[in-house]
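The other protein chains are all here in position, but one chain of the complex has been omitted.
Take a look at chain A:
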């Protein structure tokens, strides 16, 4: 039987598989074949073993499972003949990988008398051995490294590479053997030996030191010999002798020279020689130059050598071959760290590469450009990029837009420029702009009172041509709603701005078209409704039309739109008196809070003066429901309440708070913010649902705010209202951006307002037990259930504003004694909490006595963020386990 006549059956099988019309047919054929092979295996059919294996390999290549054939490979390897072993090892490497065990057989063949069989075993070992096998067979491989046969020697060296990668501890055993290998003459052995040295250097510092001492000279000599070598036909590749050896030696020299001045010093000459003398018109030569440049950048090279290297990259960059340009861009990225001035010189060429037709090159070039941008060149470079945005491929627009936005935001100190660039990006590629980018833009617009007129007019113009760009539409809607009157009366005209006439109904047209546009999503439509509501007050002449438009959506299937439509039409119909104050312009959004929340504290983005700029229209403190609102309120947070707030607690997966309560903390930023979602809605509902407010309140800010805060405080005290507000809160946050714009546009009474706190104080003071002292800060009721009442009183030591001592007083309202009382509290990351032991673990019934516990909190963001705390009380009543938990957000401000 001839083992290499492939036999009719294999050919038939391939033909049968090729003839299959459907995947199901193919599966059937393969299943049948596999069954036959299995049967043959179980009968231990020796004659057809190689043919079965060949079939299995074919089936394997088609992607079917062939694990049952692994045993066959092992049997073939175990047979004595070379042909069987050869195909056996081939099958082994195809069908097995390092997860299977086969070392016993390998060991035998490593000791075989035939060098080719040793070679087969070494090859398989090098390709698929596992860590255990590497450990077991390392001594054999070490022995073979000293074999006289060069073929075995080089294979053993490569096999050692695999062993050292799998088991780095073994590196030291190979050190001196590797040193001996690089003294050989044969290129194959040299290549393998040099590579082994590189892997040893990576595996252990001891080997690195050893090789640095013993090999540097030898390697330099090898490099000199090979680079000076006359034409050697056996190793010649397009005029260069053995580029592979060149590259490997250069790579090893880089490892040896890194951070070692002496070793680097000794390499300088030969590196300069390679860098200058290597032929650069063919790929092989360029591959060497590329490696050489990388080595020069990696070691402690002289400055002259570095200039040489950067010049080579400059030549690469202007090469016509895309491959060369690609690697040049790649290398320049590393070179920026070494010499950014030199890289700047190639700016224009790099910018051209951004416009290349090759996606790989474009991507590299774009990365590089964004690293190159500085204050000096940001404007021309951005202009180039924005101009290119118009003509770039669709699939590249996403990347490009993202980069432009991040560049523009990074250098946004020039407001007008920033806004202009963003408007261009929005109108060109608004669909690719991420949410946080246009949110940031709105914050910026709100902070630029002298530009708002210009902005709203530009957006109006841009909308006419680019109404299909989602984020442009949204920003435009927001601005038209807020600054609608500036659109019509041309206020705040900038120099050189083209005057335009827009009538009130033109502006409403725009909003209407966004509302009716078939492709608008809910967010845009919801924003349109808000804009319409605002316009009805800005443009009294259009109010009838606006009312009609809003009413049209009363029957909308989207709950959010329907709700808005109904609420808004109520406002329009029944609450004309408060409408104008309801839809006042938004207060200035706080940039610093927004940026902080974004987690990107950009150092050069916002001048501090602008961040804390007082409200431009000082008179408009009169907000919806007449609540006084401090200007520094965290509206920025409200911009995306939907996302998780403060970065710190969000990231901390092991945060005690989250462990304890299993909830992400929206409360973390300010005592009020958590409640704001709920309370705003509550307020909205109250203001819309009940008419009594409209009569009495608009004229009386104080009383209104009291009422308002009385709504806030029960949130903490009355569980029924709390649950309502909580569910509303959830509703809002799941709607995402809709909810957020909703809150923003309705101008929620920003939490933590002073009057509200006053009232809270009154409230809690009324309830508090006599004799509880409240010094600087009022005592609050932190928690109340049918059984428990917890009061917090606060003291601060002078000179340490961030530290607060909280005295918690627990009383028991029920008629049964609470025993085994344990109080636990958790705070966000920026607060440190220390709990002292409680005065007792038993609380007597019916309020006949209290126990106290002292908490010491340190607010590391004192003045920026208010305290927030979650608490949990475990206790026993009548031997029954009880568990209460709650959240304290009514801390007095200033803690």
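The working rule: a residue touches a chain if its C-beta (ideal position, glycine included) is under 8 Å from a C-beta of that chain, and two chains touch if they have at least 3 such contacts; residues count from 1.
Definition applied: contacts and distances are computed from a predicted model.
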**Request:** Pick, from "Replication factor C subunit 3", "AP complex subunit sigma", "Proteasome subunit beta" or "Essential protein Yae1 N-terminal domain-containing protein", the protein name that UniProt gives for the chain of this complex that is not shown.
**Result:** "AP complex subunit sigma"
**Request:** Using the touch definition up top, pick the residue from A:70, A:268, A:302 or A:323 that touches the left-out chain.
**Result:** A:323
**Request:** Have a look at A:162, A:346 or A:579 and name the one touching the chain we're not showing.
**Result:** A:162
**Message:** Which parts of chain A face the unshown chain closely enough to count as touching?
**Reply:** 1-4, 6, 10-11, 14-15, 18, 54, 57-58, 61, 63, 65, 81-83, 86-87, 90, 93-94, 97-99, 114, 116, 119, 122-123, 126-127, 151, 154-155, 158-159, 161-162, 165, 187-188, 191-192, 195, 198, 234-235, 237, 242-245, 247-248, 251, 283-284, 286-287, 290-291, 294, 322-327, 357-361, 363
